[in-house]
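Right, one structure below, let's go through it.
Missing here is one protein chain; the remaining ones are kept as they sit in the complex.
Every chain is named by a letter (A and B) in the order it is written, and numbering of its residues begins at 1.
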Amino acid sequence: MLTAHALRKTLPGTPPRLLFDGLELQVAGGECVAIVGESGAGKSTLLNCLAGLEPFDGGHVELGGQRIGGLDDDAMARLRREAYGFVFQAFHILPHLSLAQNVALPLWLLKVDERQADQRARAMLARVGLEGRADDAPHTLSGGEMQRVAIARALIHAPKLVLADEPTGNLDPARAGEVLDLLLGQIRAGAAAGVLVTHSRLAAKRADRVLELGPQGLADVTERV
Amino acid sequence: MSLVGATSRRLFLASLLRHRLATALSLLAIALGVALGLAVQLIHGAAIDEFGRGLRTLAGEADLQLVGPREGFDEAIYPMLAKRPEIAEASPVLRIEARLPGREDTLEILGVDMFRVARMQALLRPRADPALVDGDGRLAGLQPRNIFVSVDARARLELPSRLGNGEMAGPALRDGVLTVQSGVSGIELRLAGELPLSGAELAVMDIGGAQQMFGRIGVLSRIDLKLAPGLSPEAAGLALSPLLPPGLALQVPEAAAGEASALSRAYRVNLTMLAAIALLTGAFLVFSTQVLSVARRRREFALLRALGMERRQLLRGLLAEGAVLGLVGGVIGVALGHALAALAFRLVGGDLGAGFFRGSRPELQFDAMLAAGYLLLGGVAGVLGSWLPARAASQVAPARALRAGEAQYAGLPHMQGRLPLALLLAAGAGLACMLPPAGGIPLGGYAAVALSLMAAVLSLPALAQSLLPLLGRTRSVIWRLAHARLSATPGQAVVAAAGVVASVALASAMAIMVSSFRVSVDDWLAQVLPADLYVRASSSAASGYLDDDALARIAAVPGVASVDTTRLLNLRLSDEEPVFSLLARPVDGNWGLPLVAGSTGRPDGSKPGQSSLPPAWISEAAVDRLGLGVGDRLTLPLAGRQQSFVVAGVWRDYSRQYGAALIELADYRALTGDDRVNDAAIRLEEGTDAGAVADALNARFGPGRLIIALPGEIRATTLQIFDRTFLITYLMEAVTVMIGLFGIATTFAALAGTREGEFGMLRHLGFTRGEIGRLIAAEGALTAGFGVACGLLAGGAMAWILIEVVNRQSFHWSMDLAVPWAALVLFAAVLVSLAALVARLAGARAMRGSAVQAVKADW
Partner (left out) sequence: MVIRRAGQWSGIWRHFGADIARRSLCAFAAVIALLSCLPPEIHAQGSGSASAADGYPAVVPGRPLIFPDDFGAHPDYRTEWWYITGWLRDDAGAERGFQLTFFRVRTLIGEDNPSRFAPRQLILAHAAVADPANGRLLHAERSARAWPGLAGAATGRTDVEIDGWSLSMETGEGGETDGSSGDRYHSRIETEEFGFELRFDARRPPLPNGRQGFSQKAPDPLNASHYYSRPQLGVSGRLRLGSEILDVDGHAWLDHEWSSEILPQGARGWDWIGINLHDGGSLMLFQMRDGEGGAMWAAGTLADALGRARTFAPDEVRFEPVRHWTSARTGTRYPVEWRLHLADGRTLGLRPLMDDQELDSSASTGAVYWEGAVRLSEQAEDGSEREIGQGYLEMTGYAERLDM
């Protein structure tokens, strides 16, 4: 589903700092990969490169057979709304929308009929364990519930790739486990490829593969976790 | 203390610098409010000063002045006063506003007794020019045709002048001969010297010569009095007033300045009110800025409180922010105000285009007290704007605010429940409308305007909430998001649109009022000018006039069917009040009478000139001023006697705001023996060309002697003057609306900061940069739309108050409501579009910034 080939990224500056070079990554549909590494290794940058939010210096990224390197800003945005799902550490639930509206947001962007979008959002909320709270306002939620909404939003439009950057960073360990299970479960259920950046062992352990990011690229460390 | 000071500087004032755009716009708003108010005050103050200086030139060391009708009074009072023991010196003055044939400007000529002037009005003392008076200079001041002209006046008279129609009229003073007009004939006066001490534009001649040359034998305009040593003007006035014939009054020379001030007071108060609303809008803006700034810094404050900062310190710090904002804005405003005033002097003159102080050329002067006052006003606006947010911030519980994930809009005011208060304020406005004016100023009306404005701002959330469901039916995700955002946070709408509400309310109220006024004036002109041609020898106060002979010559022109005439006088009904106008003319004839009550018939069915009580028709202003109604008895000082009339009707009069009465010309002549005429209205025979008749009249009387106008021209001129008068208000409205838009800009600039995360997330979700921009624009338009809607509603109410209360009480005239729908719709549309644009520009940072960094930001 997702292929990164010979990916190279340097950070601008004098002298430019090489983050990684010759990076290879392949994630199949329904597979979840966790990327770990030291702070500053470029985990988030890699994620952004995969999302087309940050340019890279060499190599290419393909999603479902489509190269994303050559797309302009707007085309990339349109691709994101169809094929990508995001989960953020800080949730980023819009406070002025109801939970259902928050979840339906990607469908709105895809011009799905309003009623249908609402039904799908409610169904999605039920799947993340928030049945019956579709019309609640976000500020009534706890942090874990907030991230459940975010997961629902990330998957409602059946994206090809779900990118999650420290999705449990703001959650206590008990909640974190629940949320992570939910996220991975939903990614697998939707047959999407999942890439998860984390420095939490607990989180990494639940992924199908664990890769460590270094200057030489990704090394499979699944066994060591 | 110094610790607190340093803390304030670092924690609070530094915040102003961090948010430069919002700070700059708040500053600008306050500066504009202060500048407008100050400029109005400065311009008016300078004009009044200049007027007063002119008066001092004329009055010299006079302790008291005897004044009467503008047309003058019988000189018999002069020796009577001069001989009184209370009077040390009495200097009689005959004031002539001399028409200059062919020109539109006039020359103020004072006929004086040189012997008297020498002792009291040093500034009027002429100096004979030996080169001009060929040897015999000693009696130059007594020669009836000799005139002494001030340097300024001479400069003007020696130049050609441009007429209203663009043509040029030749110099009035040529080769030492000044040609002026008396009646319909020209008089040549000899320039004999100058007035070395007089700065005003005027001329002086012998009073005997003036009476003779201008046909004013036996008439004086004024007597300047110097009192016996030790006698106070009050005591002298008390002793002398009983001796005066009706229609004459004694006043201290300053009173004339006061009269002039009163003349323009209503106009000035109106402008000051506009400036006040501009300043209020500025305060709203500070409020918006501070609310958002406080909301943004909620956690910062919570942390400070947790670290041990006292509640009071926090409050003080935030108020200091507001005060600094206000004071700096005030400084800019004071400077700007002076600049504006200077500009206004250059462009429209000291009367702001209203025509109250014609001919005066005021100079701008710095008044430290005034400047300090306005500076302080800026500070007060800043503190007031910060008060609510500061209090809210200081009352936040630190623990709650420090909790992660607290909603980012928690600091916004919750104004949802203020509708009852708004209704209460509206009711208060209704009550205020019923208050009578205080000292001629419609304070109740202004209070009602202010209350309506507050009610409008407070009802904004309710309005938004009730209107939003009606707007929600659309598929556009952008629209849906904007809609959802406003539905959820109407408080933000208040913050952003309060300024818009205020400015739109003001602008639309003024627009409706001005439009009603203009339409009414237009209708009124059509009513009062039914004839085909109007002829006058000069404007009513100036030296030209028509007499029976001239009228006979007019009537003899082929094509003239009938000629009706008007005599206009200005009477003095009491010592303090401005003059009262009296028109003597046929009631049914070539002049219309726009009656609002009564009828044109004589109540008792008598014929004109009969001995029974003659009828009078009074203007609406006269009704207010004199407290009379149809059937009541009206007493007017005519020809030195009190004459009684019975009020037969009330008419609408837009040209004389201090009241006018109209009586039959025949009655007037029978009572006074005065057979002069100011204006003649001519009806032409069927099929006669008005232009041809005008040419024939000019040929008969000589070019430039008569002012001949078609009703259409008079209407055009009047409306032109009307528009010029309101030009300054349009400008002020524009400024206020601009300040209102600043409100949108500051709010959205500030929100763009707090919403970086949101926009970053949306970018991740697949929003293009353009779509983010459109989202912000939509929010801006929607916010402004509610502000505009609310403002228009309030504006309608305020327009009603302006028309029915403020104008009725300050100018004493009624008008018919005429709403300029098209203009208002256009205005609203433009404003909403502008708001969208402004919001988008202000929110540019949200579109520009890195989506990656934005989602990382925690708060």
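Methods note: a contact is a pair of C-beta atoms (placed from the backbone, for glycine too) under 8 Å apart; a residue touches a chain by one contact, two chains touch by 3 or more.
Source: prediction; values computed, not measured.
Enquirer: Specify the shown partners of the omitted chain in the complete complex.
Expert: Visible chains that the missing one touches: B.
Enquirer: Touching the absent chain in the whole complex: find that residue among B:G218, B:P469 or B:G770.
Expert: Answer from the full complex: B:G218 touches the omitted chain.
Enquirer: Of B:R70, B:R127 or B:R669, which sits in contact with the chain we cannot see?
Expert: B:R127
Enquirer: Thinking of the whole complex, not just what is shown, which of B:D63, B:E108, B:D206 or B:D532 touches the missing chain?
Expert: Selected residue, touching the omitted chain: B:D206.
Enquirer: In the complete complex, the non-displayed chain touches which residues of chain B?
Expert: Spelled out for chain B, the touching residues are 75, 79, 82-83, 92, 111, 113-118, 125-128, 130, 135-144, 196, 206-209, 211-212, 217-218, 229.
One rule holds in what follows: only the chains that are shown with their structure count from here on.
Enquirer: State, to the nearest whole Å, the distance from the C-alpha centre of chain A to the C-alpha centre of chain B.
Expert: 65
Enquirer: Give the list of chain A residues in touch with chain B in this complex.
Expert: 44, 48, 51, 53-54, 73-74, 77-82, 84, 86, 88-92, 94-97, 101, 105-106, 108-109, 111, 114, 137-139, 143, 146, 153, 165, 170
Enquirer: Per the contact definition, I'd like the list of chain B residues that touch chain A in the complex.
Expert: Interface residues on chain B, with respect to chain A: 404-405, 407-409, 475, 477, 480-481, 484-485, 487-489, 757-758, 760-761, 763-771, 851-852, 855-858.
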